[in-house]
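Every protein chain of the complex appears in place save one, which is left out.
The chains carry the letters A and B, assigned in the order they are written, with residues numbered from 1 in each.
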Amino acid sequence: MSALLKSFSTFLGSSIGKKLLVALTGAVLVLFLLGHMIGNLLIFAGPDAINEYGHFLQTMLHGGGVWIARIGLLVSVVVHIVLTIQLTRENRAARTERYGYNATLQASKSSRIMILSGLTILAFIIYHLLHFTVHAGNNYGTYQVILHGENVHDVYKMVIAGFSWLPASIFYIIAMLLLCSHLGHGVSSMFQTLGLATERTRPIYEKIGSAYAALILIGNCSIPIAIYVFHYGR
Amino acid sequence: MSLEAHIPSGPLSQKWSNHKQDSKLINPANKRKYTVIVVGSGLAGSSAAATLSELGYNVKCFCFQDSPRRAHSIAAQGGINAAKNYQNDGDSTYRLFYDTIKGGDFRAREANVYRLAEVSANIIDQCVAQGVPLAREYGGLLANRSFGGAQVSRTFYARGQTGQQLLLGAYSALSKEIARGGVQMFSRTEMLDLVLVDGQAKGIVVRDLVTGKISSHAGDTVLLCTGGYGNVFYLSTNAKGCNTTAIWRAHRKGALFANPCYTQIHPTCIPVSGDYQSKLTLMSESLRNDGRVWVPKKKDDCGKPPAQIPEDARDYYLERKYPSYGNLAPRDISSRSAKEACDEGRGVGPGGLGVYLDFADAILRYGHDQAADKNISEPELRKLGKAVVAEKYGNLFDMYECITGENGYEQPMRIYPAVHYTMGGLWVDYNLMSNVPGLHVLGEANFSDHGANRLGASALMQGLADGYFVIPTTIANYLASQKPGSVKTDHPAFKEAEAQINGRTKKFIDIKGNRTVDSYHRELGLLMWNECGMARSREGLQKAIDRLPALREDFWNNVRVPGSGADFNQELEKAGRVADFLEFGELMCLDALQREESCGGHFRVEHQYTKEDEAAKRGQAGEALRDDTNYSYVAAWEFTGDVSKPTLHKEPLTYEEVHLAVRSYV
Partner (left out) sequence: MASNLNLKLKIWRQPSTNAKGTFQDIDANNIPETASFLEMLDIVNQRIMDGGGDPVAFDHDCREGICGTCSMVINGIPHGPRRGTTACQLHMRLFKSGDTIWIEPFRAKAFPVIKDLAVDRSAFDRIMVAGGFISVRTGSAQDANALPISKDDADSAMDAAECIGCGACVATCKNASAMLFVSAKAGQLNSLPQGQPEKHRRVLGMVQAMDKSGFGNCTNQYECEAACPKGISVRWIAKLNRDYALATVHESLLAPAKGKGGGAA
């Protein structure tokens, strides 16, 4: 057992071990984003669809499902962030004296602002949770609607109300742009770090990453734009 | 002094086996008590250090480079010979032996060369086991090519980087032994003197090139694996750091220097472009398989762009002079012919020091081959042909363009010979031990295996043979007679050597003269190139011999070495090396002067076949004329205290197996 622990601590202490965990937790978050976006897009299918979806999430496994998901996501986010901060600090320490003349050969802009986009997304997630989950400073929690004869949380009304406020929509869109940037590097990078990329597959992964980032951007931003600009549901 | 080569008795093919049988052994428990000092980490040094450590000896290895992996063996492009006969084309140990002896113009020791051919096969096994990615065929077995005009395909290769791959293999073996604790590695550490105790080599004094600290290391035996002295010419294909200091210092301490005049000039290098030139770059000889070498027939045409010189105004001099070998004539012959053309004023390019290597015909020929019997336009043919040439030599054309800015497909390349390898070196016996007991010399630093000229793809073979297979056996013959660890660095001989080096450093710094080290090196190089280069004459050599003492004196009075001895000081490093080259150069000229014959890389204009010889079918006019009756010996020079007055000792070369023949390439 101690040998196992020793292996694990060596793994966690190594640069590749940390990166592998960042990639794995990133993969969890990437998959979550897709599910979350598909769920959100149900808003365009009308109030009942999204409210039903919201109710399903709330009551899955007698209400335990959502907590399992939340804990899983929380762990992923924490591991992802703690390790990347640690890695970034090591990276900064690895070059004490900066270059007098800076040049970049092929590193993408996205790849160079990962920590910035990541931390902004973290700030957004906190805001987003306070806004739509904890309902801090708003009364979205009290929105109720009758669905199939049952009293459920009116997610539809909450979303419409949330994005009818311009600053929230703008912050949301900015966060989505940075998320898109983050994914633009992160998704293909994940394949490389997990050791799945080869000379031939890497360009494919890069295209998948860009397409995925664009999909998340367009999908998620369509909601505030539809609501604020095109008055969807208002 | 008698030069006892300790050649084992018995028939040639049994000598090495007998010798291994008769060599002494050292008890495994005792081996670790012996300290072996290895200077140099190229193919010979790394392989020796790693193998001796595997055997249990305590090894200290030194190199002046920042990592042992950077030794100049790394630059060898072509390949490594081995008598594996994997191609079933009739190769054998004997044939490799014979080719090497003949290639060396019958000036090498039979027994050494036979041993070299014998162990060549083991080298390939060893390297492959280390993970050296030698070229393979689709069946998964090793590929070979024919190299340097050999009649059989016995050359193993790794793209154009064979030396690099073999060195990295040896370096990995060295790393393995460093990890195990058997080898202590000292990088950026230059040997500045050899220390003798009671006439035996027992240590070295080194300078830490980063801190400037001078320190001593004692051992039970010293191995010099420090490469050749080609940089005496300043411009050569050697790395900038290559130097003769280690072997020259050993020579000054009594080790005989053998055949210093034997140098190899490589015909296909990129010519000098200006007086700032710092080194010459070799392009693989394989280019001569398809390129045609020419110069204008008339001097007046030399300034014209090559395209404006019509076919009948061109002199394809190799094809003219050597119709059967043509552009593939051996290295020394091709080199000398290029020099002759340039000396006649028909050279091309800056300074008139270059000849054309033209691929236009090859491109058209391949174009026709590709087009088969289709009737297509000439530009189309050229395009097809160019693709074939690019496939075969693309990297060389790229390299040429990178350096010269010229496109070798559109206009002929310019090439010129350059110093490439030095066959001479410290004299060693069959055990690779010099006349100084305890001082062993391996690889290019010794003189033993290549005679007057080295065959292509044989240098790598020799370095690794010495390090992996010869010295591990023969070293015990010396060590068995020694009490391990008998000498410590507190011996007065070390203090004395350190004091001398410190004095020398102080002297360099204190001169504060007007000329840089490089300016002396360039002057020395030019003198050596002109008088002791491709063609040597009595008058020219005498001129150099007369000039060198004055140049040395000027150097010691007027050189400027900035900085101090107590830090990273590259000028000081160079100063020490150039000071030794200035002394060595004279020995080289003296050797060339006493050798009144032409053989291999040593060409004396006084000794060549004449038109009468040609008419009598004795040899072709202008070719090297050997004198086997009077010069079939190794010239081993002893330092007498006066650089200009060394004593010559002769080791007669006796041939039991081979018959001396005239090298003929007509």
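Convention: a contact is a pair of C-beta atoms (placed from the backbone, for glycine too) under 8 Å apart; a residue touches a chain by one contact, two chains touch by 3 or more.
Predicted model only: the values in this text are computed from it and were never measured.
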Among A:Ile38, A:Leu196 or A:Ala211, the residue in touch with the chain that has been omitted: A:Leu196
Selected from B:Ile7, B:Leu142, B:Leu328 or B:Leu551 as touching the chain missing from the view: B:Leu142
From A:Ser14, A:Gln58 or A:Thr133, residue that would touch the chain that is not displayed: A:Ser14
Residues of chain A in contact with the chain not shown: 3-4, 7-8, 10-11, 13-20, 87, 90-108, 111-112, 114, 185, 188-189, 191-199, 202
Contacts of chain B with the absent chain, listed as residue ranges: 47, 50-51, 54, 65-70, 72, 74-75, 84, 86, 122, 124-142, 158-159, 161, 164-165, 168, 171-173, 175-176, 178-179, 185, 187, 210, 237, 239-241, 273-274, 276-279, 281-282, 350, 399, 402-405, 468-469, 472, 516, 518-519, 560, 562-563, 567-568, 570-571
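One rule holds in what follows: only the chains that are shown with their structure count from here on.
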Where chain A and chain B are represented by their mean Cα positions, the distance between them in whole Å: 63
